[in-house]
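As you look at this complex, bear in mind that one protein chain is not there, while each of the others sits in place.
Chain IDs A, B and C follow the sequence of writing; residue 1 opens each chain.
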Amino acid sequence: MYTHETKIRVRYGETDQMGYLYYGHYAQYYEVGRAEMIRSLGLSYRALEEEHGVMMPVMTLNMRFVRPAHYDEEVTVRTTLRELPSTFITFHMEIFNEVGKLMNGGSVKLCFVEVKSNKTIATPSVLLDCLKPYFTSPA
Amino acid sequence: MYTHETKIRVRYGETDQMGYLYYGHYAQYYEVGRAEMIRSLGLSYRALEEEHGVMMPVMTLNMRFVRPAHYDEEVTVRTTLRELPSTFITFHMEIFNEVGKLMNGGSVKLCFVEVKSNKTIATPSVLLDCLKPYFTSPA
Amino acid sequence: MYTHETKIRVRYGETDQMGYLYYGHYAQYYEVGRAEMIRSLGLSYRALEEEHGVMMPVMTLNMRFVRPAHYDEEVTVRTTLRELPSTFITFHMEIFNEVGKLMNGGSVKLCFVEVKSNKTIATPSVLLDCLKPYFTSPA
Partner (left out) sequence: MYTHETKIRVRYGETDQMGYLYYGHYAQYYEVGRAEMIRSLGLSYRALEEEHGVMMPVMTLNMRFVRPAHYDEEVTVRTTLRELPSTFITFHMEIFNEVGKLMNGGSVKLCFVEVKSNKTIATPSVLLDCLKPYFTSPA
């Protein structure tokens, strides 16, 4: 398992007239969560695209909304990989408010596409190698 | 069953550097789909909030991405209610490209909240009455 | 002079907690306005990029906010070219509410960049030829 947490402050332009973080913006918070997780491994999503020629389009997105988020709250986005990625990579997401209550939970599944050929490929070794130490099975 | 279709043209600012409609914007397309469905019933979501004092926060969102959408494509958003809403209302969503291929499918479940008391309520009768004719059971 | 009008309905996700169309979204309405103007000429911005290899990055943006726009209002975006473009093209923008009152006015200046060389170029002839009939001087 590999888990990473990052913080995002809700912007005014992300609220709606209900006074809540608009439900459509959680997908972008998920994006920031997984980008920061990848950075925490010593890689970057940007380098995956630019240097390794791999894009990661989203296949499925699932979320449940538990508590609303408000303007200026600094929420914690926790991103978890429960298993080593193979053809797909699934990020499990939780968003917590400032007192640690769950606001939103979900998951997002992506695949890997080689930019050059526009074909799906398995998890690039550059990413897999960074993750393996966190998923070693007991002897 | 009740189904409604509306069209949305993909804006430049909604694309990302992959050249696709960013995955986070589909939630807004879903929002437009259900708002236009409600309008097709002779109501409006705006009137539900302003005149009837009812907000509809989202509880769950699920989507799968089948084909990417591109800038300037005019996509068709099909919104379907498969059953009469009670405590919750679930909109089933499909987005098609200009040649009728499915690009995205999903569902979004919302509840009803009375603005005044900030408490969940059952489906407002103003909405239920509009929907009933489409869900009458055979004798 | 060449003028074109298009309509946009304010989405829920575009409002903020003040209950207004968030000020940051007007730039996207301007984008839709100029794209629809170009379409009205028998061209499309998409074709300019894909077929003619020309991008149009924005150089300056100016706007004044006169009246707020609200959720579900169908606003009219009026886009005007006051002169034939040369090195730059300046779109003059006005946004009106449903009773014809001005909500927002401004202008946006763009240049033309050849995708291949990433260099600025003069107005592509394909666009200029469409515009000339509207700017012919009297004999």
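As a convention for this text, contacts are C-beta pairs under 8 Å (C-beta built on N, C-alpha and C of every residue); 3 or more make two chains touch, one makes a residue touch a chain.
In this text the structure is predicted, and so the values were computed from the model without any measurement.
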Partner chains on view for the chain not depicted: A, B, C
Of A:Tyr2, A:Tyr71, A:Phe88 or A:Phe135, the one touching the omitted chain in the full complex: A:Tyr71
Contact set of subunit C toward the excluded chain (per top definition): 18, 20, 23-28, 31, 55, 57-65, 68, 106
Touch residues of subunit A, complete complex, unshown partner: 11-13, 27-28, 31-32, 35, 44-46, 71-72
Interface residues of subunit B (partner: the chain not displayed): 12-13, 15-19, 22-25, 71
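Keep in mind that, in the parts below, only the chains that are shown with their structure count from here on.
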Between subunit A and its twin subunit B, rotation from the CA superposition, multiple of 5 degrees: 180
Chain centroid nearest the full-protein CA centroid: B
Type of subunit A:subunit C copy interface by residue overlap (half), same or different: same
Distance between chain centroids, defined by C-alpha means - subunit B, subunit C (Å): 29
Subunit A-subunit B separation of Cα centroids, rounded to whole Å: 25
Subunit A and subunit C, separation of their C-alpha mean positions in angstrom: 35
Set of subunit B residues in contact with two or more other chains: 27-28, 31
